[in-house]
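Take a look at chain A:
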Amino acid sequence: MNPVNYLYLAALLFAIGASGVLIRRNAIVVFMCIELMLNACNLAFVAFSRLHGNLDGQIIAFFTMVVAAAEVVVGLAIIVSLFRSRHSASVDDASLMKL
Partner candidate 1 sequence: MSFPLLTATAALPAVGAIVTAAVPAARRTAAKWLALLFSVATLALAVVVAVRFDPDGDRYQLTESRSWIADFGVRYELGVDGIGVALIALTALLIPFIILAGWHDADPLETKSSRWRPTQGFFALILAVEAMVIISFEATDVFLFYIFFEAMLIPMYFLIGGFGDRAHAGSDEKASAQRSYAAVKFLLYNLAGGLIMLAAVIGLYVVAGNFSLQEIAEARANGSLDMATNTERWLFLGFFFAFAVKAPLWPLHTWLPNAMGEATAPVAVLITAVVDKVGTFAMLRFCLGLFPEASKWATPAILVLALISIIYGALLAVGQRDIKRLVAYASISHFGFIILGIFAMTSQGQSGATLYMVNHGISTAALMLVAGFLISRRGSRLIADYGGVQKVAPVLAGTFLIGGLATLSLPGLAPFVSEFLVLAGTFARYPAVGIIATFGIVLAALYTLVLYQRTMTGPVKPEVASMPDLKVRELAVVAPLIALLIVLGVYPKPVTDLVNPAVEHTMSDVQKKDPKPEVEAAK
Partner candidate 2 sequence: MNTENLIALLVAAPLLGAVVLLCGGRRLDRVGHWIGTLLSALSFVIGLVLFTDMLGKGAEDRSLHQHLFSWIPVEGFQADVAFQLDQLSMTFVLLISGVGTLIHLYSIGYMEHDERRRRFFGYLNLFLAAMLLLVLADNYLLLYVGWEGVGLASYLLIGFWQHKPSAATAAKKAFLVNRVGDMGLSIAIMLMFTTFGTFAFGPVLEASEGTSEGKLTAIGLMLLLAACGKSAQVPLQSWLGDAMEGPTPVSALIHAATMVTAGVYLIVRSGAIFNGAPDAQLAVTVVGAVTLLFGAIVGCAKDDIKKALAGSTMSQIGYMILAAGLGPIGYVFAIMHLVTHGFFKAGLFLGAGSVMHGMNDEVDMRKYGGLRKYMPVTFVTFGLGYLAIIGFPGLSGFFSKDKIIEAAFAKGGTEGWILGSVALLGAAITAYYMTRVMLLTFFGEERWRHRATASPEQPSAEPAAETRGQHSEPHPHESPRSMTIPMILLAVGSVFAGGFFSIGDRFTHWLEPVTHHDHGDSPLSAATVTGATMVVLVVGVTLAWFQYGRRPVPAVAPRGSLLTRAARRDLLQDDFNHVVLVRGGEHLTRSLVYVDHTLVDGVVNGTAASVGGLSGRLRKLQNGYARSYAVSMFGGAAVLIVATLLMRAV
């Protein structure tokens, strides 16, 4: 199978994630969409790695996963505390940038 197709898939996933970030109001969903975009990038990295025949892309993909994991930890904590104080997980409610 042509590796370029993976790139198309990555672009598609990225677009879905981006539109999710822009459109959805629920913080959890927005968060998941960000994860989707990150994974789309990962997919693209791996695909490039294959295309160019070196391992750089795969290594960066690992980095990205680590960063994503750390982000999940921090992000979820913020969302949970937001939810606790406001009883809603809507991103628009947090427009004052403070609790």
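Selection rule, in plain terms: all candidates are chains of the complex that A comes from, given by their letters.
One rule holds in what follows: a contact is a pair of C-beta atoms (placed from the backbone, for glycine too) under 8 Å apart; a residue touches a chain by one contact, two chains touch by 3 or more; residues count from 1.
All values reported here derive from a predicted model rather than from experimental measurement.
Among the candidates 1 or 2, the one that touches chain A within this complex is 2. Contacts from chain A toward candidate 2 in the complex involve residues 18, 21-22, 30, 91-92, 94-97.
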